[in-house]
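Once you've had a glance at the structure underneath, I'll fire off some questions.
All protein chains but one are shown in place.
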Amino acid sequence: MALFDLPLDELEHYAPRVPVQPDFDEFWSSTLAEARLHDLAVALEPVDNGLAVIDTFDVSFAGFAGDRVRAWLHLPRGASGRLPVIVEFAGYGSGRGLAHQNTIYAQAGYAHLVTDNRGQGQWTVGDTPDPSPASGTGPIGGYLTRGITAPGDHYYRRLFTDAVRAVDAVATLANVDASRIMVAGASQGGAIALAAAALHPAVFAAMIDIPFLCHVDRAVRITDRLPYREVVDYLARYRDREGVALRTLSYFDGANFAPRITTEALYSVALMDTTCPPSTVYAAYNAHAGPKEIAVYPFNDHEGGGEFHRVRQLEWLGRVLSRPSPGVTSS
Amino acid sequence: MALFDLPLDELEHYAPRVPVQPDFDEFWSSTLAEARLHDLAVALEPVDNGLAVIDTFDVSFAGFAGDRVRAWLHLPRGASGRLPVIVEFAGYGSGRGLAHQNTIYAQAGYAHLVTDNRGQGQWTVGDTPDPSPASGTGPIGGYLTRGITAPGDHYYRRLFTDAVRAVDAVATLANVDASRIMVAGASQGGAIALAAAALHPAVFAAMIDIPFLCHVDRAVRITDRLPYREVVDYLARYRDREGVALRTLSYFDGANFAPRITTEALYSVALMDTTCPPSTVYAAYNAHAGPKEIAVYPFNDHEGGGEFHRVRQLEWLGRVLSRPSPGVTSS
Amino acid sequence: MALFDLPLDELEHYAPRVPVQPDFDEFWSSTLAEARLHDLAVALEPVDNGLAVIDTFDVSFAGFAGDRVRAWLHLPRGASGRLPVIVEFAGYGSGRGLAHQNTIYAQAGYAHLVTDNRGQGQWTVGDTPDPSPASGTGPIGGYLTRGITAPGDHYYRRLFTDAVRAVDAVATLANVDASRIMVAGASQGGAIALAAAALHPAVFAAMIDIPFLCHVDRAVRITDRLPYREVVDYLARYRDREGVALRTLSYFDGANFAPRITTEALYSVALMDTTCPPSTVYAAYNAHAGPKEIAVYPFNDHEGGGEFHRVRQLEWLGRVLSRPSPGVTSS
Amino acid sequence: MALFDLPLDELEHYAPRVPVQPDFDEFWSSTLAEARLHDLAVALEPVDNGLAVIDTFDVSFAGFAGDRVRAWLHLPRGASGRLPVIVEFAGYGSGRGLAHQNTIYAQAGYAHLVTDNRGQGQWTVGDTPDPSPASGTGPIGGYLTRGITAPGDHYYRRLFTDAVRAVDAVATLANVDASRIMVAGASQGGAIALAAAALHPAVFAAMIDIPFLCHVDRAVRITDRLPYREVVDYLARYRDREGVALRTLSYFDGANFAPRITTEALYSVALMDTTCPPSTVYAAYNAHAGPKEIAVYPFNDHEGGGEFHRVRQLEWLGRVLSRPSPGVTSS
Amino acid sequence: MALFDLPLDELEHYAPRVPVQPDFDEFWSSTLAEARLHDLAVALEPVDNGLAVIDTFDVSFAGFAGDRVRAWLHLPRGASGRLPVIVEFAGYGSGRGLAHQNTIYAQAGYAHLVTDNRGQGQWTVGDTPDPSPASGTGPIGGYLTRGITAPGDHYYRRLFTDAVRAVDAVATLANVDASRIMVAGASQGGAIALAAAALHPAVFAAMIDIPFLCHVDRAVRITDRLPYREVVDYLARYRDREGVALRTLSYFDGANFAPRITTEALYSVALMDTTCPPSTVYAAYNAHAGPKEIAVYPFNDHEGGGEFHRVRQLEWLGRVLSRPSPGVTSS
Partner (left out) sequence: MALFDLPLDELEHYAPRVPVQPDFDEFWSSTLAEARLHDLAVALEPVDNGLAVIDTFDVSFAGFAGDRVRAWLHLPRGASGRLPVIVEFAGYGSGRGLAHQNTIYAQAGYAHLVTDNRGQGQWTVGDTPDPSPASGTGPIGGYLTRGITAPGDHYYRRLFTDAVRAVDAVATLANVDASRIMVAGASQGGAIALAAAALHPAVFAAMIDIPFLCHVDRAVRITDRLPYREVVDYLARYRDREGVALRTLSYFDGANFAPRITTEALYSVALMDTTCPPSTVYAAYNAHAGPKEIAVYPFNDHEGGGEFHRVRQLEWLGRVLSRPSPGVTSS
């Protein structure tokens, strides 16, 4: 795919005015407060993952509306003490997968929480339904238009709340260093990580790869790829709902979360990414209020930096975690 | 699309053994009994459809679990007395549309109920959500895999129950001749009409076009087109669920409803239909227990007989309705 | 499909210099004069459309070169007096269809003439051949390159002349108010309506949707979709004919008809329309010399405003027709 | 493309009953008689082809209805005496091209007539219009459905008659040995050559490659590729015309011409040919009444034997022409 | 993708006669003997993989013609004693990847050798060139046609020899139990594993997933997917080489290796696999001469059993390895 978005030198200074509603913060604080009325009720069950060097637990906790959300917790076998933890969110259509599938951060010596996405599970297996009655009507397929006529009904309100509760949950675990909680994800996972980093003060650092759901009102006009295309298809049918739909999505826009994040972050972007166009990624990155760096992959589409970026992430994690913990006071 | 299924002479005698569970009838009778515990609560509101010769009402009634289901009722303006009624079910991804969109049977002089499909509304506008918590996990997109691990949770249990309640609802209307209720639909609409005709004794006749959801265990093996492909995609991911998934779908299989239908019916089939392959249509048609005829379109794909078949339907309706009403006793 | 043409604020002021030949008006006046040498010979036959509230007549009249052109005339049953009439032209590859297919304006209380396109009839059935010997050589498929080497031979000379004669024909009908003749059409139908509104002084108002054949010399350079692509394919083969081909097409360019139209019009445009790009629509709209308004559909491709725009059209028709007729003098 | 038709050993014995009308021969004899009422009026103009070893003439003659048909005549420069001639017919959508484009048989030492296809000219340039008024209505694109409702109106009646007249024309040329006229063509060109060989007694031999228009009633059911698909698309719209359309096409079916050919022929077939499926080619080949051989290309789609088959053709021509001329009596 | 090959009950008994040359065994014994003239020269370098629980070594050894071949050796950190080893071969177009990418068998407690494919490296990074001069001419792309005119020149002679030498190499390693060498691979990797298991007596067991290069003379006729399509494309151009090409490929056909394998094996097959059709997999499986089982995935295309099959493999490995080692004698 050829370059189709802004050139890199413009991207580096791209600072669009992304619409945000005045009650954005209130919306989220009340949403989280409401969710926290439910007992978190973290449960852990050891599972047989078939592996010799990684221990895996089937974790569940109360997410949005108290709905049970599942995750895998992977620990390097034989590790002692409290480990830094990476809470990883999966991409669009993916669940937590099978127990042995994604253990990379545990292999690297960290606690690794692989969360389910409620109601998802096409590309990797999922175990968490989305029992909300607020599904709305609209296009077949996808999550982006579920409940799009009201922020309170929207699917991503539930999913992002689950993510914040996942951070709540790991903070309670015996093997985890609650002062070193990192969030991570690619594509939809990056969008979730942006929300979690903005909404949960305990997040220590974030890894945001080719994030989805950023600068949505631009994205829906410059790409015709799924999942953004779901919004286009919806508005092509419901021609009278552009205002209400884009207003709803603004509550979940990464470019609105980014200025509310003060923790350190490593982003990545692909300049030929037609699924999450680079200008939408930079709209979030340039607004990020904490220390930050970004890896640029000039010839990649939405696969992004892939295995090369993994190397960079492992190196970055080592570097970031070698700094004094914010929870440790020298005396 | 070239011919890819059985030749016509084999189709005409095709009588496969379609799996059916022993509690099929019990499943449906208890499902309907439960739904009928909710007050039907039919409501009618006149709407401005912009038309001079058709009156349209916004109808709602209690469907599955008492959820409100919407429909349009069209009447030829100035009609007096009780009219035969066609209850029409929409295809996959479609809702009832806007009020002026589909008035064909009212133009032809009948009462015409155009029902919504809960949670649908991509190809035509929908107004009825599916508030059920039983959505399950699974592939992005589609309704076929929602709740596929248990018949009681499956989406089509709710949708078919809505259809039966739609028949309940029209029977209460002042302008409608309750002894002349017909059900109709194409593709998914044909599947719904099959269910309604089998499950509701008040149905007088049925028009079943290129029906979806018939002989599912064959369909998923001979076509890779959506929506059947949703099942294939699901089983390609959840490789351990073939048994449970196909068992669930058997409760909604038109080939299991057809032998339970004794009313008269007009079917249609297209021999190059790769969405609803002809052998799956004949599996239902050949099992249909009432008087029947079928229009065969040799060179059509899933568009079927289209406007030509509409002519045949109008002629067939006139013929069927000219017979003595079952509700009329000569004396 | 993402936005690919000019942004909306530029479109609203887009006023390109569209090439026009000095004998444009002479070409058309002599063409029409010649056609009118043939007796119009309007014929009406009632047909059985299977409908109870609409009467349909099979109409024919002498079009270009006196060739017989067919149309359906729909009237609301029982209407009395002279009705305003909508003369509707069909899109590319479509004929008048079957008698019951498109009755929307008759349902709305108007006389409704649905015309055939000579030689067309792929998407809906057609009944009018194009017996002209002036077909030329060139690419397989399509009408755009038929006779492209000379304006006098070009297919659209014949088709647009048929349209003018259709207006002549409806003006003679007993049930029609000849002072309230409206023309309408989408895509190719919009191109025909533009021509008819410019060429026939009896046209009272026009509805022009996502019109084809506007600002052709730009269209063939910015879209690779059919039907404009037929011109590209032709010039890719006949590399020496760019001048003559574009000169010929300028005689049929809506952007050259628009400044010659003084009647009121409702346009529509879709900003993601890759078949009839928005700048080519605005090239006509901005040049339209009469009262005008335009409905903008930001997320639609060539399906345009669809059923939502129909609602707007019915409302607009009511508004426009409530004004004093030009044929009525107050005294 | 994988094998999709019958296996080779079945093909070699494939002898379907191809429908033929009782007046088939009468249809053609009267058609040709009528065409021959027009003066053949062969005209030759030398043209500058830019070549040093080939002389080219722009030939024209009276085809169907006396319409002027164009062709190139290529001669090896400096050839003396009367040369055997190959009359070559072009494929679907092709004209005679430019004067230097196709000279292969002249390079090989023969006279070479490259004929135009009336109204065609997309893939190579054409110079011959199809001025017939009998175009009919129907699908956009293609020639197969032009006039499909009556054999007398069908496009191929005109095109095949042109071909017979082309043979008439070459027989009059000073440089040509009229006892050694060969016809040749691939795909549509093969269909034309079959017709010419059956209809013109002066044809000495024929080269028929991957011929189109053979066993049409099977072809339209086993392939969805153009051009056969034009018939499918037509019948998918005009659902009531299967009988009349296939009856019309039977007058132009190569499998009906083949049993009427007694001259020697070289055929070729490709077993993965989805445009002209191998069983349809064998339906003609197996019915061919004269001496014959066939080159089989097992892994080719519609490109067939290409440059390898050209080598075989040149060898075959040398062999066939070394036999005593039918016009030479030994004494 | 719908079912397109034989039904399962026929597959289970499918025993085609796959062509094999009389010197097949001699070809391979001399090939290997020649390769073993080169010093194996195994080299190991520890690398930083960024992981805490896996140690990785950059391995190289002398493959075909003594060319250096690279691999990763992964060991569970802290393991002591000699470990069973899985030698894994990568799929078409893949190299060994980066050091952290594929460690699954080491995570499971085994030694894990991930080998490079010479000259490959599109889907995962490769580090091993193919310096052979025997590349031949032919279609762009792919390995299947490199050297296809002579078995001695063919690419897979080199690649399979590398695989045998990889087994030679692991047998020399200090951490490896040479009596417990397993080979594994999917698609092309399965083809290589079949060759290695047949050609190397030290192989203890094999895991063969959806193998490529089996029953090639059938495969090239029933699928048009790459990579088999490379052969079709080659023979479509080089129409005179069917015999020589298929003869060459017979030396590398898994269905010829399978009857020469007596070790235990776990196969997998996907019934909707259009890349490696199920009948070609069963042609090898049914001929396999050792103990065997096969996992059947009815709704999968070439992704096969994926993560579900991994679970089965880990379970199978545990079961197979719990049996007495062939190298251990009880006394």
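Going in written order, the chains are labelled A, B, C, D and E, and every chain counts its residues from 1.
Convention: contacts are C-beta pairs under 8 Å (C-beta built on N, C-alpha and C of every residue); 3 or more make two chains touch, one makes a residue touch a chain.
Remember, it's a predicted structure, so these values are computed and weren't measured experimentally.
Although it is not drawn here, the omitted chain touches the following shown chains in the complete assembly: A, C, D, E.
Only one of E:120, E:161, E:286 or E:313 touches the absent chain when the whole complex is considered: E:120. Among D:107, D:149 or D:262, the one in contact with the hidden chain is D:107.
Checked against the full complex, the candidates E:63, E:109 or E:142 give a single residue touching the omitted chain, namely E:142. Screening D:26, D:240, D:293 or D:315 for touch with the missing chain picks out D:315.
Summary of contacts with the chain left out: across E:134, E:294 or E:321, the touching residue is E:134.
In the full complex, subunit C makes contact with the omitted chain through residues 220-224, 232, 235-236, 239-240, 242.
Interface with the hidden chain, as seen from subunit D, comprises residues 50-54, 76-77, 97-98, 100-101, 103-104, 106-109, 124-125, 307-308, 310-311, 314-315. Within subunit E, the residues in touch with the undisplayed chain are 92-93, 95, 119-143, 233, 237-238.
Convention: only the chains that are shown with their structure count from here on.
With contact taken as defined at the outset, subunit C and subunit D are each touched by B.
Think of each touching pair as a link: the shortest run of links from subunit A to subunit E has 1 of them.
Summarising the inter-chain layout, the chain whose CA centre lies farthest from the centre of subunit C is E. Per-chain Cα centroids separate subunit B from subunit C by 38 Å. Along subunit C, residues 124-125, 308 each make contact with two or more other chains.
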